[in-house]
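Left out: one protein chain. Kept in place: all the others.
Order of writing sets the chain letters: A and B. Residues in each chain are counted from 1.
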Amino acid sequence: MKFSQIIQPLSAVATGNSLTSNPTCDPELQGVAAVEEAVAGQLSYIEGDKFAAEVGKTAASALILPPNETLQAQATERGIAWIATSQPRLVFAQAIALFYQPFRPTSEIHPTAVIHPSVQVGQNAYIGPHVVIQAGAKVGDDVCIHPNVVVYPEVQIGDRTTLHANCVIHERTRIGNDCVIHSGAAIGSEGFGFVPTKEGWYKMEQSGYTVLEDGVEVGCNSTIDRPAVGETRIGRNTKLDNMVHIAHGCNVGEACAMAAQVGMAGGVKIGNRVILAGQVGVANQSTVGDGAIATAQSGIHGDVEPGAIVSGSPAVDNKIYLKASAIYKRLPEMYQAFKQLQRRLGKTE
Amino acid sequence: MKFSQIIQPLSAVATGNSLTSNPTCDPELQGVAAVEEAVAGQLSYIEGDKFAAEVGKTAASALILPPNETLQAQATERGIAWIATSQPRLVFAQAIALFYQPFRPTSEIHPTAVIHPSVQVGQNAYIGPHVVIQAGAKVGDDVCIHPNVVVYPEVQIGDRTTLHANCVIHERTRIGNDCVIHSGAAIGSEGFGFVPTKEGWYKMEQSGYTVLEDGVEVGCNSTIDRPAVGETRIGRNTKLDNMVHIAHGCNVGEACAMAAQVGMAGGVKIGNRVILAGQVGVANQSTVGDGAIATAQSGIHGDVEPGAIVSGSPAVDNKIYLKASAIYKRLPEMYQAFKQLQRRLGKTE
Partner (left out) sequence: MKFSQIIQPLSAVATGNSLTSNPTCDPELQGVAAVEEAVAGQLSYIEGDKFAAEVGKTAASALILPPNETLQAQATERGIAWIATSQPRLVFAQAIALFYQPFRPTSEIHPTAVIHPSVQVGQNAYIGPHVVIQAGAKVGDDVCIHPNVVVYPEVQIGDRTTLHANCVIHERTRIGNDCVIHSGAAIGSEGFGFVPTKEGWYKMEQSGYTVLEDGVEVGCNSTIDRPAVGETRIGRNTKLDNMVHIAHGCNVGEACAMAAQVGMAGGVKIGNRVILAGQVGVANQSTVGDGAIATAQSGIHGDVEPGAIVSGSPAVDNKIYLKASAIYKRLPEMYQAFKQLQRRLGKTE
């Protein structure tokens, strides 16, 4: 693909950003790469000061640059084709899609799939080998169900949704349009509901529903449980990484992102556009406001204000955490100095 | 179902609690719901002061109340049918089971299941599509094995046990009666046993056994490893949530509960009725006494006394932790004040 051919499709994604570009060269491009690893014939991108120096070193034939005229001049001088945008990473994401599309099997229903006669399957679906879809389920148009997926009875799966190999969708689950469920994820499984009695744990049946709205992604081996009553709900366009656990009755808002190994206990309420970094835990019945961020390994108890940035376990305001954790390292010397001071002054009140 | 019809079955579960009830109304009930979400025709429950105010607001037609005469009078006044018990949540659990039973396929051995001729299968079992059961395994009566489960050779599975879709039971595993293994769990897989040598890691074969006693539940995508020698054992009626990891050679007692993402290293001993909250870690060879509780994200090293409540990483007594973590937030100001004091007093000994 010629560089000049990609400028138009890349412009499409950078909404509100007129791209500028270097008209002096038009290399043939074979693919995309990180800027430190790019070779001739590849397109890469520069984002942030950390990578700016790479413009002078990279072997890439083309670059997506920030709106920085010095870098642009440097690229031109080195004979590198470039376009400039205020969102280099976003434009690079679009560039990748020009060179690569993930594996999408052609539509068919494989003869080894076991699909109950009552199941409704939409147009143009792919249902792979050894898939099992049980009674009363509904599968939308253009759905892609990879091998060995199991769909329990009465599940609904929206249009253009992809279920990767070996994931399991349990009864009383409704998955929206344009969702992606990655390998090994378990959606709508029984919530962990046991009532303590003198005789031991009494099982509370989980009769509620699990709802994934449109555009939700669920990472590999993540689990989303259905509740005793009511719903567990994941809002539109929320993205969950691998091994995220969402317990019964949680309500997660729209456009959130949760990194790997995040876990939340039952009945948690998460607002819109919340970001939880890796290994964050959220306790029972906590509420996290819109736009809040929790840094890695935070332990959230109680409520987090909208827009707050929290850290630590138990989680506190990030600014306090940064100071407190810096002092934590100095606790031994502080303790020592304090003891000296006490000895010197005497301990009497 | 009429309200009057459910009083009898609900009484059965509330052992030692004679239920009182409101005889003035007898609504037709269609289902159960959380009290804030209930609509007319639904049964709900009130537990704890936090929800008491809902008696005055709920649209539920019937309530399970605590033995609180004020709440009872209020419900009667609002025309709500009610029963009262000292265990509202337990009785509500029983109520759910009157309206809902989880999906249980009818008994059959699906023709696509691959079952070695040497396998013994009990009466009335369900073995779903694409299940694989290998040589020498024994499967009890009334067992329910959902699609795509794999059972390695010589495994034993007790009566009335359910294996959900896509879980894997490895060789040298014995699962008791009335167990539930949720989707994607891996039981009896090889323990992580490698001996360091100059040439790298030398694999120690895992020749031991994995035993789940009766009534054990294992959550989705949880893993329980078999040891090099001896046993990994999970005691009667212990319940594990999703993504719990039990390493080789652990011995977990009876009636424990472990929340999601708990992990324990090799050779850990856990007593009876121990509760580990979410994301707790237990180090190598630690011992946790009967009835101990660890709060979320605790990191247990060494021994925890029976009945202790521990928190933090490394885990300490919960009371100390609550105070210490409260002070942690004030470390920056404390450090500042301490430095001022030092300056004022001079640093000389």
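Everything below uses one rule, namely that contacts are C-beta pairs under 8 Å (C-beta built on N, C-alpha and C of every residue); 3 or more make two chains touch, one makes a residue touch a chain.
Remember, it's a predicted structure, so these values are computed and weren't measured experimentally.
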In the whole complex, not just what's shown, which of A:T112, A:T197 or A:Q285 touches the removed chain? A:T112
Out of A:V32, A:A125 or A:I224, which is the one that touches the chain we can't see? A:V32
Residue touching the undisplayed chain, where the options are A:K239, A:K269, A:H301 or A:K323: A:K239
Check the options B:Q101, B:S118 or B:S207 and report the residue that touches the missing chain. B:S207
Full-complex touch with the removed chain, picking from A:C25, A:A97 or A:V195, is A:A97
Considering the entire assembly, which residues of subunit B contact the chain that has been omitted? 112, 114, 130, 132, 134, 148, 150, 152-153, 166-168, 170-171, 184, 186, 189-190, 192-195, 197, 200-207, 221, 223, 225, 228-230, 243, 245, 247, 249, 261, 263, 265, 279, 281, 283, 297, 299, 301, 312-314, 316, 320, 323-324, 327-328, 330, 334, 337-338, 340-341, 344-345
Would you write out the residues of subunit A that touch the absent chain, in ascending order? 13, 15, 31-34, 37, 87, 89-90, 92-93, 96-97, 99-103, 105, 110, 112, 128-130, 146-148, 164-166, 182-184, 215, 219-221, 237, 239, 241-243, 254-255, 257, 259-261, 277-279, 296-297, 313, 325, 328-329, 331-332, 335, 338, 341-342, 345, 349
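Here, only the chains that are shown with their structure count from here on.
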Rounded Å distance, subunit A centre to subunit B centre (Cα mean): 27
